[in-house]
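Here the complex is missing one protein chain, while the rest keep their positions.
The letters A and B name the chains in turn, as written, and every chain counts its residues from 1.
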Amino acid sequence: MTRAALRLESVSCQFGSVVALQAVSLAIAPGEKVALVGPSGAGKSTLLSLLNGSMSPSQGSVQVLGKAINQLQGSRRRKLQRQVGTVYQQHQLIENLSVIHNVNAGHLGRWPLWKALWSLVWPQQVNAARQALAQLGIADKLYARTDRLSGGQQQRVALARVLVQDPKIVLADEPVASVDPARSHDMMALLSHLGKNRTLVVSLHDVVLAQTYCDRIIGLRQGRILFDLPSAQVSAEQLTALYDLEASDLEASNLEGNDLEADLKPSDLENSAV
Amino acid sequence: MKNFSTDVSKVSGEPLGNELPGNELSGNKPSGERSPQPFTSKANFKRLFVLFLWFLFTLWALRVSGTPELNWGGCASIYQFLSASFRPELSPAFLWVMAKAALATFAFAVCGTTLSLVIGLIFGVACSRLWWRIFLPGTVGQGIWMVLRGGLAVPRAIHELIWGLLLLNVLGLDPIVGVCAIAIPFGAITAKVFSEIIDETPAEPLNALVNSGVYPVTAFFYAQLPQALPNLISYGFYRFECSLRAAAVLGIIGAGGLGEQIFLSWQSLQYAEVWTGFYALILLNGLVDTWSAKLRRQMGFVSRMDIARRTNAQKRRAATERNRFFIWGSWLAIALSIPLCFAYLDLGWARIGRSPPFLIDLASQVTPDRVLSALSFSLVPLALQTVAMSVLAINLAGIGGVLFSFPAAQNFFLPGGLLQSVGTASRWGGGHLVLLLSRLILLAARAIPAPILALIIVFGMYPGVWPGALALAIHNFGILGRLMAEVNENLPDRPLRALRSLGASGSGIVFYGILPANFARFLAYILYRWEVCLRETVIVGLVGVGGLGRLMTEQLSSFDYSGLAATLLVFIGLTIIVDTISAQMRSAVR
Partner (left out) sequence: MTHSRRYRRRSLLLSFCSFALLSSIGWSCGVTQEQGTQAQSPQEQAADATASTQTLTVGAIPDQDPEKLQRLYGILSEYLSEELGVSVTYQPVTDYAAAVTAFKVGDLDLVWFGALTGVQARIQVPDAEAIAQRDIDAEFHSIFIASTTSNIAPITDPTELVELKGKTITFGSESSTSGRLMPQYFLAESGVELSDFDREPGFSGSHDATIKLVEAGTYDIGAINEQVWLDRLAAGAVDESKVQAIWETPAYYNYHWVVNSEAVNEKFGEGFTQEIQSALLKLDKNDPDQAAILDLFGADKFIETENENYAQIEAVGREIGKIQ
């Protein structure tokens, strides 16, 4: 078996009494493009947070590039985190700085403090930043103030930051949530371009987009994996079950991991039709 | 490092104890989104309770201070003094002296502000909760944070004037005393505000960087500080205005500048010269306040105190070519004036180097047993008088400030203003006169140092708590009136115009539209100034009943440092209590 880029072993995640993830196990191979789909609150964001190390699981282990990220400390942990780039739903840019500084933030993991501070006064590696922005089609915004850009442009800046960071793994949390349909295709195209030669994990609501741009789709519901299939094999029934609002907790908790298609009950389908 | 992001995000949502009422009240919303709450809510009960409590406080203060007694015999002296206002000393030689004094006051303010901002930035970072969470997570960091934060309360509690007198003992006769006397307490205040700004700035971008493997300290300086910077700058301008007033007060202990000239002229009863000094101070303060207000507006800071309000990109006015010229010209002027002012004052930095023996000498005179023996119950009535004076002063200042905030706001009486009927559109009319006059009164009230006001008032009043309270009231009225006028100007006018179009009268608009919307803000400003007022009681203590401040100057002139340490301990304790009460009340009226 080849070494997985990302591996979760019976991971559970709890916030107080709320269970965000329950006994999730999965492995993602290097170079794979994976979409996480599922209703709001299914645990997609939690899963991504575990993968970039911003959260630790209550139980189980998370391995990034073969290392248990939550057991590392200090510089070794940071070195690993540098290999994971994240595109956030809210972009998380430093809004009152120029675009170039936000793009250069991708270098920060490699730069010493003095260089980072000097770059704020005298921007460093301008060409790398310009190239990254050019790939995303906003090269002319290099020196614009970030908070004067449109939402879509800001998202491209966030992508450019990840591009400059040059990680092995790219995570994207609902990148098309607040974008109109035409733009969402652009965005997904950019993301899969970004994910070329990289592992890509992206959480989405739109299954069509997932099927178009990803090799594999993982369906999450109430903290469990409902299905985990190559894009082409995901069926309409599975999707209906995934987004079925009426399915009770009890029924959901009876579902076990990847075997769920066998356990689908007719009643679920009927309810969804109502 | 575990659960890093959840820890940090907790910080940004938490309201902290505050130097600035504005940010507590505004939260992240512009004030317009808050509608007055109905009278049944719990919040309103709390608000009424606070008002009731304050009312009791005031009654108690009135009891302590007795009724104000006017001295009609002093009318002649006061008339003599006032009539000199029409014939200020204008001989070229004296004007030259005044011009140099004004320059010195300005230079003191510039140097004091610069140093206090440097101190404030360093300690602001060191006192922010966020810094310790990322630099040294865990209980040790938390402990250091608490010690630092608490330690800031000490330099803040001591008034600039007392700092000046203390530093004189260590640094000798040199302008550096005046600059340090401003820089130390203002540095501590600035540090507190800066740390709050840093903690209230959203930390998500920082978290994003940290989670991509960036060293947290790098992420702090790269992501958190730049985001907080506009608010820090805006607050810096406000500090500059305060420094200018402090520089004038420090003249009284001989730091130089306009304050000193006025005080000297007063001592030799040269009223005409005193008035020239007043006019110079008013002019200087007026110029600086106007410039600072214009710059802040053009740079897109809505109000000086609204630091936590997230700057809204859409709201920023597109900078026109002229604005940009003004902004860059201002920055250039700042960049040039800082070195020039330092050079002009010719500070004896070497004195800091040779201060340790004096400091050790001073410290050796303060022993715990002597300090303890100086702590006695006789300090209690003095402490109560001090509090009573501050309560009286802030009541008067608050009422006056609210009243003047309407005529002094641009959006009320001017043509097209809220209290003007639509149609009356003369270019220059009574509205302008009212605006100008009320602003001038406020400016004069805050520009003239409170100790000088107290010296004048005591001619017309018998000694007691009242003359001091009145002097503080007038000074703070000038400051509050301006702050409140700004609040009024930032009021969204649509609901008011709706009232107007309903046919409501001017007073109807004030009571149904403006006061309900701004009341909490006004109250918060008043409570905030109350804390400042308590510190300022020290400087009016020379006339009649002075409470602890009077005792402090007596101890300083007797070189009784142990006694002084004891009095300072009581005063610091008092300041912390009043700060806490004020913070509690402010959070209740929010």
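Throughout what follows, a residue touches a chain if its C-beta (ideal position, glycine included) is under 8 Å from a C-beta of that chain, and two chains touch if they have at least 3 such contacts.
Worth saying up front: this structure is predicted, and the values here are computed from it rather than measured.
*Asks:* Looking beyond the chains shown, say which of B:T67, B:T139 or B:S268 touches the absent one.
*Replies:* Candidates B:T67, B:T139 or B:S268; residue touching the omitted chain: B:S268.
*Asks:* Which residue from A:V84, A:A116 or A:L142 sits in contact with the chain not drawn here?
*Replies:* A:L142
*Asks:* Return the single residue from B:L173, B:L372, B:L433 or B:A498 that touches the missing chain.
*Replies:* B:L173
*Asks:* Counting contacts across the full complex, list the positions on chain B that touch the omitted chain.
*Replies:* 71, 73-74, 76-77, 165, 168-174, 252-254, 260, 263-264, 266-269, 328, 331-332, 335-336, 338-340, 342-343, 346-351, 354, 358, 365, 455, 458-464, 542-546, 550, 553-554, 556-560, 562
One rule holds in what follows: only the chains that are shown with their structure count from here on.
*Asks:* Averaged over CA atoms, how far is the centre of chain A from the centre of chain B? Could you give it in whole Å?
*Replies:* Roughly 48 Å, centre to centre.
*Asks:* For the complex, give me every residue of chain A touching chain B.
*Replies:* Those residues of chain A that touch chain B are 49, 52-56, 70, 73-74, 77-86, 88, 90, 92-97, 101, 105-106, 108-109, 111-113, 116-117, 120, 147-148, 165, 167.
*Asks:* Considering the complex alone, what residue numbers of chain B touch chain A?
*Replies:* 1-6, 204-205, 207-215, 217-219, 221-223, 226-227, 229-230, 311, 313
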